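Removed: one protein chain of the complex. Kept in place: all other protein chains.
Per-chain numbering from 1; labels A and B assigned in written order.
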Amino acid sequence: MSLRDRIGRAADSDIWFSFKASPVTMVAAGLTAFIFLAALLAPLLAVQNPYDPASLNLSDAMKPPVFFGGDWSFPLGSDDQGRDLYSTILYGTRMSLFVGLCCVVVAMVIGITLGLVSGYVGGAVEAVIMRIADVQLTFPAILIALLIDGVVRGIISVKRHDEIAGFVIIVSISLSLWVQYARTVRGSVLVERNKEYVQAARVIGLSRWLIMIRHVLPNVMGPVMVIATINLGVAIITEATLSFLGVGLPATQPSLGTLIRIGNEYLNSGEWWITIFPGITLAALVLAVNMLGDWLRDALNPKLR
Amino acid sequence: MISFVLNRVAQAAGVLLAVGFIAFSLFTYVGDPINAMVGQDTSQQEKEELREKLGLNDPAPLQFARFIGNVVQGKFGLSYRTSDPVGRLILERLPATLELALCAALFALGVGVPLGVYTGLYPRHWTSRLLQAVSLIGISLPTFLIGILLIVFFAVILNVLPSFGRGETVKFGWWTSGYFTVAGLKALILPSVTLGLFQLTLIMRLVRSEMLEVMRTDYIKFARARGLSNRAINYGHALKNTLVPVITVTGLQLGAIIAFAIITETVFSWPGMGQLFVQSVQFADIPVMAAYLLLVSAFFVTINLAVDLLYYVVDPRLRGSTGGRH
Partner (left out) sequence: MNSMTIRFGRMTMAAAAMALGLGTAVPGAFAKTFRWANAGDVSSMDPYYRNETFLLAFLENVYEPLVRRDKTLALEAALAVKWGQTSPTTWFFDLRPGVKFHDGSPFTADDVVFSLNRASTGGSNMKAYFASVKEVRKVSDLRVEVDTKYVDPLLASKWAAILIMSKAWAEKNNAAVASDATKNEENFATRNAMGTGGFIVKERKAGEKTILVPNPAWWDKPGHNLTEVVFTPIANPATRVAALKAGDIDMMYEVPPQDTDNLKRDANVAVIEGPETRIVYLGWDMERDELLESNIKGKNPFKDKRVREAFYRSIDVEAIKRSVMRGQAFPTALMVAPGINGYVKELDKRPTLLKSEDAKKLLADAGYPAGFEVGMDCPNDRYVNDEKICQAVVGMLARIGIKVNLLAQTRSKYFTKILRKPDSKPGETSFYMLGWSPAATYDVHNVFEALIQTPNATTKKGQFNVNGYSNAGLDALADKIEGEADTAKRNAMIFEATKLYVDDYAYIPLHQQAVIWASRKNVDLHQPADNRFPLRFVTVK
């Protein structure tokens, strides 16, 4: 199939149609794309690298945004260490998105693997995996993430916790999100397993693993993508919350949540911009991603709630 | 019926035992209980004697059994941070969290259900669309941001509501309540709204979609054909049918509310279990974390069990399906 055909087919598809029919979704998609792009190009767009302490100058601290008494060298103002807020938000968004995406990918890999295994192997393995899933599903992500973080703090000395904070966060959040994938995949495997085409493939002697990966997996990718999109919002919020609670990313490598925590101290003293701008960015990002998720869910499977 | 109930109870007990094992592993292997108890100048030999005395050299299953025995009696050891007995620390903070959670749940239900009914009955009205949009924003705003904004607006700018703590509390035995003083009730408003908002939007969306679905069913069409009044149809038939899932979801959400109280309590310096938990995570205060984990899972498991059994009573067809949430 040529590329042109592919594009043509995509343009005719239901998804594209439903996308075009919903202006709100198009705005959300545009916003998401914009934020992703800005985060991706952060080193090019930023005027300063806020993670490099040598580039900061203390005498630039607490500059107000440009229309509130500041000037264009710090368009959104600066924070308590003289970091340009515009640059910091770009890098912070990058960090939030990076952590969020990593969490989603890791959770997806774990979830799909365990889902396939339990649906395919069945028996005791399935029982154990699904029981763990049941238990874990009773706990909200934030609680599990906090718990894992606390345990890590207990194991490794606090000394080096800051250095691997990002890694710890990704592991904590991923481990709290895999269950939905596993359940969905397992459910589909159970359904597809007995379908005729799978039986037929088996008759012609394809290995069962190959069948799973080549035939069953593509069929469950729709719902998996929906979950992934919705989970991206959840992961970003969870990371921001952990950072806000002071157990997330350190102030030397701020994500949006860390920035909000830092700025919160200055909210009463009139330096509102340190909290408000990252807050708006975070809310816009999550809102856009959630709107896309909502739409994708309705478009792919109106029955899935 | 009995076998079903027994099965569920056994499952719940299994879950608790598994969580207990996790808590035990944390307690025994992650936080070295000896180092937490002694000073830096204690000799190796003294430490060894202490290990022996505390039974830390016994085989693991025996230690586990002893741990469970202690837990059942409410003995969770001493906090690394404050050296208070953990059981008492948690018990002191339990009322604050439960009262907050209850208020938040009532708020979420009391506002969420009517709004859901309204948007379900008039899905095309502009107010419904507005509410839908606002609810999506409500889900997208992180709880802590909402809390901060509420504090700025109501406590700092308007100065009408307190920004932290429980206000005045009244004691009933070991229970402290903020429900009986004006200051206590005022202090509950902002945290309850913050905590309940997410659940409110969830309930509203759920009721709305349930209403939409029910209104499309033949059952309602027949009711209309019979000439029943709109009012009777909307509230007598439609709403009644949506209530079962709403009640069960709310029940399940009560657990989530208790967990999410962690954030709200931190923002509002609310002296509850959640704040204690965050502090203990920051300090790697393993005994407190382990105890909190056990307590919260006991809550969750009990609520889930109750909901499962309720399902069975209300609608045997629903058996086996548990609601997925995140």
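By definition in this document, a contact is a pair of C-beta atoms (placed from the backbone, for glycine too) under 8 Å apart; a residue touches a chain by one contact, two chains touch by 3 or more.
Here the structure is a predicted model, which is why all the values come from computation and not from measurement.
Only one of B:Asn7, B:Asn57, B:Ser269 or B:Thr302 touches the chain withheld from this view, namely B:Ser269.
Within the whole complex, the absent chain has one touching residue among B:Gln11, B:Ser25 or B:Gln282, and that is B:Gln282.
By the touch rule set out above, chain A reaches the unshown chain at residues 52-54, 56-59, 61-62, 80-82, 158-159, 162-163, 251-252, 264-271.
Within chain B, the residues in touch with the undisplayed chain are 37-42, 50, 53, 78, 81-85, 89, 92-93, 148, 151, 155-156, 159, 161-165, 168-170, 180-183, 267-269, 271, 276, 279, 282-283.
We adopt the following convention: only the chains that are shown with their structure count from here on.
Centre-to-centre, using mean CA coordinates, chain A is 24 Å away from chain B. Of all residues in chain B, only 14-15, 18-19, 26, 30-31, 136-137, 139-145, 148, 152, 156, 209, 255-256, 259-260, 262-263, 266, 277-278, 280-282, 284, 286, 289, 293, 296-297, 300-301, 304, 322, 324-326 touch chain A in the complex they form. Those residues of chain A lying in contact with chain B across their complex are 131, 134-135, 137-143, 146-147, 149-151, 153-155, 158, 177, 180, 183, 230-231, 233-234, 237, 240-241, 244-247, 257, 260, 264, 267-268, 275, 279, 282-283, 286-287, 290-291, 294, 305.
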